[in-house]
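Complex shown without one protein chain; remaining protein chains in place.
And then chain A:
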Amino acid sequence: MKQITATGTTMDEAVQSALEQLQTSKDKVDVHVIDEGKKGFLGFGSKPAIVKVSIRKTPVQDAESYISEVAAQMGAPVEIKTDVRDRDITMELVSDKVAMLIGKRGQTLNSLQYLAQLAVNRESDQFYTVMIDAEGYRERRKETLQNLAERLAEKAIRTGKDVRIEPMPSYERKIIHAALQNHKQVETLSDGKEPRRFVVIRPS
């Protein structure tokens, strides 16, 4: 965290001096008073005011630094491109070792995403969602799931029995539900408890 200790004849001056040195404005910092200072009398017994001013991190910066530190420790340093819409943070990871960060069926990517979301929201008053993508994995996964949904819908119709899909996170189940929403011969539902909740395709 970027922080600085500054002094001034008054508190306001000390804070102002810190803001100038940090090149920021008062609404983006936390001010911690170390010494309020004393005015003294006729120049005697005066003490300067001392404040510690630190730049407040935004949830977006928290998310970025968390992922970049964890990835570096994993031995897969990343570059992050972040896109923020309201309270949805989307991070695109670029790395030489992207396969390690994605993992089997995206499980490592999903875990990183979940942990980053927890880390961000522990500090924040408002709830942010964090989505992490790497090399267009989410889009490819979406196509895979849509194809899977079609195939398993056919299987359900052919056998006349429920087809259960392996457990997956909510945003992946949503893709399956959406893919079969207008399908006339099957309906979809979710069963089981998180984190092992899964989709069932039922012939109707």
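Just so it is clear, a contact is a pair of C-beta atoms (placed from the backbone, for glycine too) under 8 Å apart; a residue touches a chain by one contact, two chains touch by 3 or more; residues count from 1.
Throughout what follows, contacts and distances are computed from a predicted model.
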What is the missing chain called in its UniProt entry, if the choices are "Cytochrome b", "RNA-binding protein KhpA", "3-isopropylmalate dehydratase large subunit" or "Pyruvate ferredoxin/flavodoxin oxidoreductase subunit delta"?
-> "RNA-binding protein KhpA"
Contact with the hidden chain (one of A:L22, A:M74 or A:I157) = A:M74
Would you mind spotting which of A:T108, A:T129 or A:Q146 touches the chain that isn't drawn?
-> A:T108
Touching the absent chain in the whole complex: find that residue among A:I50, A:M100, A:M131 or A:A178.
-> A:M100
Touch list for chain A against the chain that is not drawn | 62, 66, 69-70, 73-75, 100-101, 103, 107-108, 110-112, 114-115, 118-119, 122-123, 193-195
